[in-house]
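Sharing a structure with you now.
The complex appears here minus one protein chain, its other protein chains still in place.
What follows is chain A.
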């Protein structure tokens, strides 16, 4: 399935958001996720099915003002 992760095209085999994080190697990293512009809490990543062409944002703590 082709999806966009942080605006980068990816070909993945998984169908859930939790599976995607595993497949891409995020492991236990502290990140927040959004799919197609909507926040998906960590507790719902396992149940969140990804569709072809989904736009996923994976964000982490960063310096800010």
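Note that in this section a contact is a pair of C-beta atoms (placed from the backbone, for glycine too) under 8 Å apart; a residue touches a chain by one contact, two chains touch by 3 or more; residues count from 1.
By our rule, contacts and distances are computed from a predicted model.
Visitor: Identify the UniProt protein name of the omitted chain, choosing among "Thiazole synthase", "Sugar ABC transporter substrate-binding protein", "Dihydroorotate dehydrogenase electron transfer subunit" or "Phosphate transport system permease protein PstA".
Guide: "Thiazole synthase"
Visitor: Given the full complex, what residues of chain A touch the hidden partner chain?
Guide: 6, 24-26, 29-34, 37-39, 41-42, 57-65
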